[in-house]
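With one protein chain held back, the other chains of the complex are shown just where they sit.
Read from first to last, the chains carry the letters A, B and C; within each, the first residue is number 1.
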Amino acid sequence: MKYSIFGESHGPAIGVVLEGVPAGLELDLDAVRLDLSRRAPGKSALSTARKEADEPRILSGMFEGRTTGAPLCAVMENTDARSGDYSRTRDLARPGHADYTAHVRYGGFNDYRGGGHFSGRLTAPLVFAGGVAKQVLAQRGVTVGAHISAVYGVSDDALEDWESLCACAAKDFPVLNDEKGAEMQAAILDAKNDQDSVGGSIECGVFGLPPGLGAPDFGQNAEGIFSQYLFAVPAVKAVAFGAGVAFALMRGSEANDPLYVDGDGSVKGEQNCAGGINGGITNGMPLVFEVTMRPTPSIARQQFTVDMAKHENAVLELTGRHDPCVVHRAVPVIEAAAALAACELMGI
Amino acid sequence: MKYSIFGESHGPAIGVVLEGVPAGLELDLDAVRLDLSRRAPGKSALSTARKEADEPRILSGMFEGRTTGAPLCAVMENTDARSGDYSRTRDLARPGHADYTAHVRYGGFNDYRGGGHFSGRLTAPLVFAGGVAKQVLAQRGVTVGAHISAVYGVSDDALEDWESLCACAAKDFPVLNDEKGAEMQAAILDAKNDQDSVGGSIECGVFGLPPGLGAPDFGQNAEGIFSQYLFAVPAVKAVAFGAGVAFALMRGSEANDPLYVDGDGSVKGEQNCAGGINGGITNGMPLVFEVTMRPTPSIARQQFTVDMAKHENAVLELTGRHDPCVVHRAVPVIEAAAALAACELMGI
Amino acid sequence: MKYSIFGESHGPAIGVVLEGVPAGLELDLDAVRLDLSRRAPGKSALSTARKEADEPRILSGMFEGRTTGAPLCAVMENTDARSGDYSRTRDLARPGHADYTAHVRYGGFNDYRGGGHFSGRLTAPLVFAGGVAKQVLAQRGVTVGAHISAVYGVSDDALEDWESLCACAAKDFPVLNDEKGAEMQAAILDAKNDQDSVGGSIECGVFGLPPGLGAPDFGQNAEGIFSQYLFAVPAVKAVAFGAGVAFALMRGSEANDPLYVDGDGSVKGEQNCAGGINGGITNGMPLVFEVTMRPTPSIARQQFTVDMAKHENAVLELTGRHDPCVVHRAVPVIEAAAALAACELMGI
Partner (left out) sequence: MKYSIFGESHGPAIGVVLEGVPAGLELDLDAVRLDLSRRAPGKSALSTARKEADEPRILSGMFEGRTTGAPLCAVMENTDARSGDYSRTRDLARPGHADYTAHVRYGGFNDYRGGGHFSGRLTAPLVFAGGVAKQVLAQRGVTVGAHISAVYGVSDDALEDWESLCACAAKDFPVLNDEKGAEMQAAILDAKNDQDSVGGSIECGVFGLPPGLGAPDFGQNAEGIFSQYLFAVPAVKAVAFGAGVAFALMRGSEANDPLYVDGDGSVKGEQNCAGGINGGITNGMPLVFEVTMRPTPSIARQQFTVDMAKHENAVLELTGRHDPCVVHRAVPVIEAAAALAACELMGI
């Protein structure tokens, strides 16, 4: 399966083409819509006020309720675009955003409105594609789930198992420990009140993968495959598997997962520091990783920047609708990226 | 440029084929040898005692001292292989290592001796390939350098500039602050005395990349491209760009790099939290990232594991030659991976 | 540039996503529409009676009349679909068509109506993508043109130059020699009267490519790159460069193109048997190739086949609207595939 996302924040529509979907899948569109609504803005003070139906229109690859095996294209119209918000500051590169780099890369011809193709809005088609991938995986006994592991230094409980994640997915604010969740939300609202934003992290698990997927070599190792999908999600700046950055604080005797033969005859680890991967190959334990997401760059505070038209220093004061934090909305996005990566790893 | 590494730790030879090397490069083999010697074991109590000449024999792609543009193949013979060390424990999967996953993946046919194709020894051809890539980059004004940023919780100073890294590369133990370096080495020797090993991290910078390289989309973003190369290095478990995992502790007003027009007319950031990348595209600032490396899994301590032949629980006591830490030897390896990634990003 | 075509003959819509379009191109949509109308059916007795507007709606990648550099998606609605035509014979595999192979490949879940994703209708988005590619090439001085070289054994004159092709493109029946064209049309109408169809061939030239593009190696040679695009066009069964299959009748002294230094200092061939490519690399002469297209498999004659549902022998009598020949409609399709291939070869 291979996805190709198109669209711009304030263009006519956004969408995705998904090649290689196995034929005959009875696609549960309501399940996909649920993931889309988990990502959707406009639900609370924690997110931007932009409201989009995000109703996917499927143009191809479905026939009589099932996938045909041909490329599947889904399109979502942009209905709540307000281009006017952006014209005043079009030449002022928002610090931390891709305005300047896009300007250089595309010679100033990129659609700057609302971040254009760089907008977080483009994660809606990714969630659609991931929703399809999840259903493909489910047929093979593989499930994917994620929770907010931290926001602005407030940490959620450690991930234990798939069941705890299931319960978590239904929540408006997907954390394992709701008290920690409340603290995180307070941090987000504080930042919002300060015309600021906050970063955080998401921990994700893929459960049920068989051992023996991947290879050590370039382009084939499990970590490399997952990271490719994860870094394609806007705002992700770090990807860490298993114990992740904590490996730098550990000794081998702590980091090595002792192995044993389980009751069902399978080989398991007594712990899962490796995050389900050794030597780039899955070991049958849950594949677990954490991504770090930078704070939303669009903040209302005065910021120093450059005017790209005049090529001189400038001061930026943004108006418009912005997310004080994207981490909670990004949970189904990371799940989507993980589901697509898991499909590649399984050779689907 | 595309590399393909082959070889096993105790097979006849290891090597690499590098496709797409620009023609006409007067390859400085001594510079490559220097990187290989930075990686080489056997130099001190901090590394395994295995001694290898690592002298590359170039089979193709060079003519009259210059690259021809045809695939460049370099081979290094394995001369200090001691297969006998491994036969006693061949069926006991070393915890934390790829023994079990390779056994599943390759049906038990993998060359188990010394980790086979999973061995850290395979990083020698990677350093060779990276050495060529560095010279290709140097012609275009791009340089690459790295230092040990932490070992077992002891942190080096923060990276400042290319000059400080240059000085660092010549050191036996490549840190910016030698006092910190001495502490790290003590931590490694402590672990060794305890029949244990330690993990750490390496920070790397690519200097001189022009702005506008990369794209936001899957497979084209700068972070994704770099991570693909970095996770192909054995033992790397986390990759973080710029402020990395610290973004989860930050507000937008801290994380956004204010922009200004520099004296030479170029646009610069007042800080570099983004690590030189916005929206998957380079911004002209140094491309900076940190990788975390897990502690060497091969330790002499008694460990619980499984016997893969008998499919039952077992106790492992390793003998043989092992690295108590691979971080210091991995510095030129990470530079190599970064150089190859930078070539891809530049379309070389 | 990379294209991804989606859609089925009788689904809601067909379309294409084109990644990597250079930013800032002022897309001439009328020129694209002209190519689409050259491909369109319904214009004469030589083609199927199905009528489609084939008006592309651009969903992304365009802003203020220019390409943005982000993926460009164009969609065309299916308006003249008549699914009823197909239900009666849905289980009878049309000989020569992909009905049986699609049934096996997609487990019977493929959209069988009108050939589904295998329909020649899917060449409309390819012509759109090729139309964009042609304009990208034109900016770099590269042009593409094609003519019908043969239909059912009647051959057109040999291709001479770009000017003769230009004149040809405007014709309803694109041949260099209209008398030969009249013979071809008679052969097509004869076949139609006999409830049959005919095959033919198209010769295509790419003019203005600089020498030195491509490489001899797998995946990089000019012939391999072009053939990949050409065999993705339905009905193409042979691809031949330069003298093509006639090389099997030649001696080296005939086949070798003598070289000389032209007045402008460029190196040219006195003839172009090589079709502009030596050793997988362009030589600066026109890149010339010929594709052979099989006769349309859908014919009204009684044919022996299998019933895929009952898994038994059957007799098929097709009704519905079919092309007695697709060669004349395929001319802009082959140009499109060539234009996309030329972009890849030029590293666009």
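Going forward, a residue touches a chain if its C-beta (ideal position, glycine included) is under 8 Å from a C-beta of that chain, and two chains touch if they have at least 3 such contacts.
All values derive from a computational prediction rather than experimental measurement.
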Open item on the list: I'd like the shown chains that the missing chain touches, ordered by label.
Closed with: A, B, C
Task: Selected from B:1, B:17 or B:222 as touching the chain missing from the view - done: B:17
Task: Of C:244, C:286 or C:332, the one touching the omitted chain in the full complex - done: C:244
Task: Chain not shown, touching residues in subunit A - done: 19, 69, 71, 215, 217, 347
Task: subunit B residues touching the omitted chain (full complex) - done: 4-8, 11-15, 17, 19, 23-24, 57-63, 66-73, 75, 105-111, 116-117
Open item on the list: I need the residue numbers on subunit C that touch the omitted chain, in ascending order.
Closed with: 3-5, 93-98, 100-102, 104-105, 117-118, 150-153, 191, 194, 196-201, 211-219, 221, 223-224, 227-229, 231-232, 234, 236-245, 247-261, 265, 267, 269-270, 273-275, 277-284, 292-299, 301, 303-306, 311-313
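Please note the rule applied: only the chains that are shown with their structure count from here on.
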Open item on the list: Using only Cα atoms to place each chain's centre, name the chain farthest from subunit C.
Closed with: B
Open item on the list: Can you compute the centre-to-centre distance for subunit A and subunit B, using the mean CA position of each chain? Integer Å is fine.
Closed with: 27
Task: subunit B and subunit C, separation of their C-alpha mean positions in angstrom - done: 46
Open item on the list: Taking the mean of the C-alpha atoms as each chain's centre, how many Å separate subunit A from subunit C?
Closed with: 39
Open item on the list: Counting only residues that touch at least two other chains, what does the list for subunit B look like?
Closed with: 215, 217
